[in-house]
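Reviewing the structure listed below.
Heads up, one of the protein chains got dropped from this complex, but the rest are sitting where they should.
This part shows chain A:
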(Lines give C-alpha, C1' and ligand atoms only; values in the text may rest on other atoms or scores of the structure.)
Protein backbone atom coordinates (compact mmCIF):
# COMPACT_ATOMS: atom_id res chain seq x y z
CA UNK A 1 0.00 0.00 0.00
CA UNK A 2 2.80 2.40 0.86
CA UNK A 3 4.36 1.62 -2.51
CA UNK A 4 1.17 2.71 -4.26
CA UNK A 5 1.13 5.92 -2.30
CA UNK A 6 4.71 6.75 -3.17
CA UNK A 7 5.10 9.57 -5.60
CA UNK A 8 7.55 7.70 -7.81
CA UNK A 9 5.27 4.68 -8.22
CA UNK A 10 2.33 6.87 -9.24
CA UNK A 11 4.46 8.72 -11.74
CA UNK A 12 5.88 5.50 -13.19
CA UNK A 13 2.31 4.25 -13.51
CA UNK A 14 1.29 7.48 -15.29
CA UNK A 15 4.16 7.05 -17.75
CA UNK A 16 3.19 3.42 -18.42
CA UNK A 17 -0.45 4.45 -18.97
CA UNK A 18 0.72 7.18 -21.33
CA UNK A 19 2.86 4.73 -23.30
CA UNK A 20 -0.02 2.24 -23.28
CA UNK A 21 -2.48 4.78 -24.71
CA UNK A 22 -0.11 5.67 -27.53
CA UNK A 23 0.71 2.00 -28.14
CA UNK A 24 -2.98 1.08 -28.39
CA UNK A 25 -3.13 2.99 -31.66
CA UNK A 26 0.51 2.92 -32.74
CA UNK A 27 2.03 -0.41 -31.64
CA UNK A 28 5.40 0.54 -33.16
CA UNK A 29 5.85 3.09 -30.34
CA UNK A 30 6.54 0.34 -27.77
CA UNK A 31 9.17 -1.50 -29.82
CA UNK A 32 12.28 -1.74 -27.59
CA UNK A 33 14.33 0.13 -30.19
CA UNK A 34 11.88 3.05 -30.13
CA UNK A 35 11.68 3.14 -26.33
CA UNK A 36 15.48 3.14 -26.18
CA UNK A 37 15.37 6.02 -28.62
CA UNK A 38 12.95 7.94 -26.39
CA UNK A 39 15.27 7.38 -23.41
CA UNK A 40 18.28 8.51 -25.41
CA UNK A 41 16.42 11.58 -26.61
CA UNK A 42 15.52 12.44 -23.01
CA UNK A 43 19.07 11.89 -21.68
CA UNK A 44 20.13 15.58 -21.70
CA UNK A 45 16.93 16.48 -19.83
CA UNK A 46 17.58 13.71 -17.30
CA UNK A 47 21.16 14.88 -16.73
CA UNK A 48 20.07 18.51 -16.22
CA UNK A 49 17.10 17.49 -14.05
CA UNK A 50 19.43 15.65 -11.64
CA UNK A 51 21.52 18.81 -11.22
CA UNK A 52 18.46 21.04 -10.90
CA UNK A 53 16.97 18.67 -8.35
CA UNK A 54 20.02 19.00 -6.09
CA UNK A 55 19.84 22.80 -6.35
CA UNK A 56 16.12 22.78 -5.54
CA UNK A 57 16.78 20.49 -2.55
CA UNK A 58 18.80 23.33 -1.02
CA UNK A 59 15.91 25.84 -1.42
CA UNK A 60 17.48 27.42 -4.53
CA UNK A 61 16.69 27.33 -8.24
CA UNK A 62 19.02 27.40 -11.25
CA UNK A 63 17.42 29.10 -14.25
CA UNK A 64 20.79 29.46 -16.01
CA UNK A 65 21.24 25.75 -16.86
CA UNK A 66 20.10 26.02 -20.47
CA UNK A 67 22.30 29.06 -21.12
CA UNK A 68 25.19 27.28 -19.38
CA UNK A 69 24.57 24.28 -21.65
CA UNK A 70 24.58 26.49 -24.75
CA UNK A 71 27.77 28.30 -23.72
CA UNK A 72 29.63 25.07 -22.89
CA UNK A 73 28.35 23.48 -26.10
CA UNK A 74 29.66 26.40 -28.13
CA UNK A 75 33.03 26.29 -26.36
CA UNK A 76 33.22 22.54 -27.06
CA UNK A 77 32.52 23.17 -30.75
CA UNK A 78 35.10 25.97 -30.91
CA UNK A 79 37.73 23.83 -29.12
CA UNK A 80 37.02 21.07 -31.59
CA UNK A 81 37.44 23.55 -34.45
CA UNK A 82 40.81 24.58 -32.98
CA UNK A 83 41.96 20.94 -33.09
CA UNK A 84 41.79 20.16 -29.36
CA UNK A 85 41.44 16.39 -28.83
CA UNK A 86 38.14 15.07 -27.48
CA UNK A 87 39.91 13.70 -24.38
CA UNK A 88 40.57 17.31 -23.37
CA UNK A 89 37.31 18.84 -24.59
CA UNK A 90 35.12 16.67 -22.39
CA UNK A 91 36.83 17.46 -19.05
CA UNK A 92 37.26 21.03 -20.31
CA UNK A 93 33.55 21.74 -20.77
CA UNK A 94 32.61 19.95 -17.56
CA UNK A 95 35.11 22.19 -15.75
CA UNK A 96 33.79 25.28 -17.53
CA UNK A 97 30.23 24.33 -16.61
CA UNK A 98 31.31 23.86 -13.00
CA UNK A 99 33.01 27.28 -13.00
CA UNK A 100 29.86 28.94 -14.38
CA UNK A 101 27.85 27.11 -11.72
CA UNK A 102 30.38 28.31 -9.14
CA UNK A 103 29.70 31.92 -10.21
CA UNK A 104 26.02 31.39 -9.36
CA UNK A 105 27.03 29.61 -6.18
CA UNK A 106 29.38 32.33 -4.93
CA UNK A 107 26.77 35.04 -5.47
CA UNK A 108 24.23 33.01 -3.52
CA UNK A 109 26.70 31.90 -0.83
CA UNK A 110 28.82 34.98 -0.19
CA UNK A 111 26.37 37.76 -1.00
CA UNK A 112 23.15 36.03 -0.05
CA UNK A 113 21.40 37.15 -3.25
CA UNK A 114 18.25 35.08 -3.94
CA UNK A 115 19.09 32.36 -6.44
CA UNK A 116 16.24 33.27 -8.77
CA UNK A 117 17.68 36.76 -9.30
CA UNK A 118 21.24 35.51 -9.67
CA UNK A 119 20.38 32.88 -12.25
CA UNK A 120 17.95 35.12 -14.18
CA UNK A 121 20.89 37.49 -14.55
CA UNK A 122 23.56 34.90 -15.38
CA UNK A 123 21.15 33.29 -17.84
CA UNK A 124 21.31 36.36 -20.08
CA UNK A 125 25.00 36.92 -19.38
CA UNK A 126 25.94 33.37 -20.39
CA UNK A 127 23.88 33.52 -23.57
CA UNK A 128 25.17 36.97 -24.40
CA UNK A 129 28.74 35.69 -23.96
CA UNK A 130 28.13 33.16 -26.75
CA UNK A 131 27.26 36.07 -29.03
CA UNK A 132 30.36 37.98 -27.92
CA UNK A 133 32.54 34.90 -28.63
CA UNK A 134 31.09 34.13 -32.04
CA UNK A 135 29.48 37.34 -33.27
CA UNK A 136 26.33 35.31 -33.83
CA UNK A 137 28.06 32.82 -36.17
CA UNK A 138 26.95 29.19 -36.25
CA UNK A 139 29.25 26.19 -35.97
CA UNK A 140 27.87 23.65 -38.42
CA UNK A 141 28.23 19.89 -38.83
CA UNK A 142 30.98 20.09 -41.48
CA UNK A 143 33.10 22.21 -39.11
CA UNK A 144 33.09 19.46 -36.48
CA UNK A 145 35.40 16.44 -36.50
CA UNK A 146 33.85 12.98 -36.94
CA UNK A 147 35.17 11.76 -33.58
CA UNK A 148 33.54 14.80 -31.89
CA UNK A 149 30.15 14.00 -33.38
CA UNK A 150 30.42 10.22 -33.02
CA UNK A 151 30.96 9.82 -29.26
CA UNK A 152 27.36 10.31 -28.01
CA UNK A 153 26.02 8.04 -30.79
CA UNK A 154 28.51 5.19 -30.41
CA UNK A 155 26.46 2.12 -29.50
CA UNK A 156 27.73 0.03 -26.57
CA UNK A 157 25.80 -3.07 -25.47
CA UNK A 158 22.73 -1.97 -27.40
CA UNK A 159 22.53 1.63 -26.12
CA UNK A 160 24.26 4.83 -27.30
CA UNK A 161 27.00 6.29 -25.09
CA UNK A 162 24.75 9.27 -24.28
CA UNK A 163 22.18 6.95 -22.68
CA UNK A 164 24.92 5.16 -20.74
CA UNK A 165 26.20 8.49 -19.44
CA UNK A 166 22.70 9.35 -18.20
CA UNK A 167 22.38 5.94 -16.55
CA UNK A 168 25.81 6.26 -14.92
CA UNK A 169 24.90 9.70 -13.55
CA UNK A 170 21.55 8.42 -12.23
CA UNK A 171 23.39 5.68 -10.32
CA UNK A 172 26.18 8.00 -9.17
CA UNK A 173 23.88 10.68 -7.79
CA UNK A 174 21.49 8.20 -6.22
CA UNK A 175 24.47 6.92 -4.23
CA UNK A 176 25.77 10.43 -3.49
CA UNK A 177 22.40 11.69 -2.26
CA UNK A 178 21.52 8.67 -0.14
CA UNK A 179 24.91 7.41 1.04
CA UNK A 180 27.25 10.37 1.51
CA UNK A 181 27.50 13.17 4.06
CA UNK A 182 27.37 15.78 1.28
CA UNK A 183 24.22 14.21 -0.16
CA UNK A 184 22.47 14.18 3.19
CA UNK A 185 23.51 17.79 3.86
CA UNK A 186 21.65 18.89 0.70
CA UNK A 187 18.46 17.53 2.29
CA UNK A 188 19.32 18.96 5.72
CA UNK A 189 19.92 22.46 4.34
CA UNK A 190 16.65 22.44 2.44
CA UNK A 191 14.60 20.93 5.22
CA UNK A 192 15.64 23.30 7.97
CA UNK A 193 18.58 25.66 7.42
CA UNK A 194 18.74 26.66 11.09
CA UNK A 195 18.86 23.07 12.29
CA UNK A 196 21.48 22.36 9.61
CA UNK A 197 23.71 25.09 11.04
CA UNK A 198 23.44 23.55 14.51
CA UNK A 199 24.30 20.18 12.99
CA UNK A 200 27.57 21.67 11.80
CA UNK A 201 26.60 22.10 8.15
CA UNK A 202 27.64 25.26 6.31
CA UNK A 203 24.41 26.18 4.52
CA UNK A 204 25.96 28.57 2.00
CA UNK A 205 28.77 26.20 1.08
CA UNK A 206 26.30 23.35 0.57
CA UNK A 207 24.23 25.54 -1.76
CA UNK A 208 27.47 26.47 -3.55
CA UNK A 209 28.24 22.77 -4.02
CA UNK A 210 24.75 22.22 -5.48
CA UNK A 211 25.28 24.99 -8.04
CA UNK A 212 28.70 23.60 -9.01
CA UNK A 213 27.19 20.14 -9.58
CA UNK A 214 24.31 21.61 -11.60
CA UNK A 215 26.80 23.63 -13.66
CA UNK A 216 29.13 20.69 -14.30
CA UNK A 217 26.21 18.54 -15.47
CA UNK A 218 25.06 21.39 -17.75
CA UNK A 219 28.60 21.54 -19.18
CA UNK A 220 28.55 17.82 -19.99
CA UNK A 221 25.04 18.12 -21.45
CA UNK A 222 26.32 21.03 -23.56
CA UNK A 223 28.87 18.83 -25.29
CA UNK A 224 26.34 16.00 -25.74
CA UNK A 225 23.73 18.40 -27.17
CA UNK A 226 26.08 20.03 -29.68
CA UNK A 227 27.68 16.74 -30.74
CA UNK A 228 24.32 15.01 -31.14
CA UNK A 229 22.58 17.74 -33.12
CA UNK A 230 25.86 18.66 -34.86
CA UNK A 231 25.22 22.39 -34.65
CA UNK A 232 26.08 25.15 -32.18
CA UNK A 233 24.66 28.68 -32.09
CA UNK A 234 23.51 31.32 -29.59
CA UNK A 235 19.97 30.05 -29.13
CA UNK A 236 20.41 26.28 -28.73
CA UNK A 237 18.28 24.84 -25.92
CA UNK A 238 16.46 28.19 -25.61
CA UNK A 239 13.88 27.97 -22.84
CA UNK A 240 15.07 24.47 -21.92
CA UNK A 241 15.49 25.56 -18.28
CA UNK A 242 11.68 25.52 -18.04
CA UNK A 243 11.55 21.88 -19.13
CA UNK A 244 14.21 21.07 -16.54
CA UNK A 245 12.28 22.78 -13.74
CA UNK A 246 9.10 21.12 -15.04
CA UNK A 247 10.75 17.68 -14.88
CA UNK A 248 11.69 18.32 -11.24
CA UNK A 249 8.28 19.64 -10.21
CA UNK A 250 6.52 16.74 -11.96
CA UNK A 251 9.01 14.40 -10.28
CA UNK A 252 7.79 15.54 -6.88
CA UNK A 253 10.81 17.62 -5.89
CA UNK A 254 9.45 20.08 -3.32
CA UNK A 255 10.19 23.63 -4.48
CA UNK A 256 10.52 24.67 -0.83
CA UNK A 257 13.50 22.33 -0.60
CA UNK A 258 14.45 19.29 1.40
CA UNK A 259 12.34 16.66 -0.33
CA UNK A 260 12.79 14.68 -3.53
CA UNK A 261 14.67 11.78 -5.05
CA UNK A 262 16.83 11.21 -8.11
CA UNK A 263 14.29 8.60 -9.25
CA UNK A 264 11.57 11.24 -9.09
CA UNK A 265 13.53 13.73 -11.17
CA UNK A 266 14.37 11.05 -13.75
CA UNK A 267 10.74 9.93 -13.98
CA UNK A 268 9.63 13.55 -14.33
CA UNK A 269 12.06 13.98 -17.22
CA UNK A 270 10.90 10.71 -18.82
CA UNK A 271 7.26 11.81 -18.48
CA UNK A 272 8.03 14.94 -20.53
CA UNK A 273 10.25 12.93 -22.90
CA UNK A 274 7.50 10.41 -23.64
CA UNK A 275 5.00 13.22 -24.32
CA UNK A 276 7.45 15.01 -26.59
CA UNK A 277 8.14 11.86 -28.60
CA UNK A 278 4.53 10.72 -28.66
CA UNK A 279 3.10 14.02 -30.00
CA UNK A 280 4.37 13.62 -33.58
CA UNK A 281 3.44 9.92 -33.53
CA UNK A 282 -0.20 10.62 -32.71
CA UNK A 283 -0.20 13.54 -35.12
CA UNK A 284 -0.39 16.54 -32.78
CA UNK A 285 1.52 19.68 -33.79
CA UNK A 286 4.82 20.17 -31.90
CA UNK A 287 3.52 23.64 -31.05
CA UNK A 288 1.45 21.94 -28.32
CA UNK A 289 4.60 20.92 -26.44
CA UNK A 290 5.07 24.23 -24.60
CA UNK A 291 1.49 24.48 -23.33
CA UNK A 292 1.52 20.84 -22.24
CA UNK A 293 4.75 21.36 -20.25
CA UNK A 294 3.20 24.43 -18.62
CA UNK A 295 -0.02 22.65 -17.75
CA UNK A 296 2.02 19.72 -16.38
CA UNK A 297 3.97 22.08 -14.09
CA UNK A 298 0.81 23.71 -12.75
CA UNK A 299 -0.93 20.36 -12.24
CA UNK A 300 2.14 18.81 -10.61
CA UNK A 301 2.67 21.68 -8.18
CA UNK A 302 -1.02 21.59 -7.24
CA UNK A 303 -0.77 17.83 -6.74
CA UNK A 304 2.43 18.17 -4.67
CA UNK A 305 0.76 20.71 -2.39
CA UNK A 306 -2.37 18.66 -1.77
CA UNK A 307 -0.27 15.54 -1.09
CA UNK A 308 2.22 17.11 1.27
CA UNK A 309 -0.40 19.01 3.27
CA UNK A 310 0.19 17.81 6.80
CA UNK A 311 -2.76 16.35 8.59
CA UNK A 312 -3.76 18.17 11.74
CA UNK A 313 -5.44 21.37 12.59
CA UNK A 314 -4.08 24.41 10.84
CA UNK A 315 -4.70 27.36 13.10
CA UNK A 316 -3.13 29.88 10.79
CA UNK A 317 -1.55 29.58 7.39
CA UNK A 318 2.14 29.97 8.08
CA UNK A 319 4.10 32.58 6.19
CA UNK A 320 6.69 29.88 5.49
CA UNK A 321 4.17 27.91 3.47
CA UNK A 322 4.36 30.30 0.58
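Note that in this section a contact is a pair of C-beta atoms (placed from the backbone, for glycine too) under 8 Å apart; a residue touches a chain by one contact, two chains touch by 3 or more; residues count from 1.
As a convention for this text, contacts and distances are computed from a predicted model.
Considering only "DNA 3'-5' helicase", "Gas vesicle protein", "YbdD/YjiX family protein" or "Autoinducer 2 import system permease protein LsrD", the record for the omitted chain gives "Autoinducer 2 import system permease protein LsrD", by its UniProt protein name.
Of the candidate positions A:32, A:83 or A:112, contact with the hidden chain is made by A:112. Contact with the chain not shown here comes from a single listed residue; of A:78, A:147, A:255 or A:281, that residue is A:255. Residue-level contact of chain A with the missing chain is found at 59, 61, 107, 111-114, 116-118, 120-125, 127-129, 131-132, 136, 193-194, 234, 242, 245-246, 249, 255-256, 285, 287-298, 301-302, 305, 316-319, 321-322.
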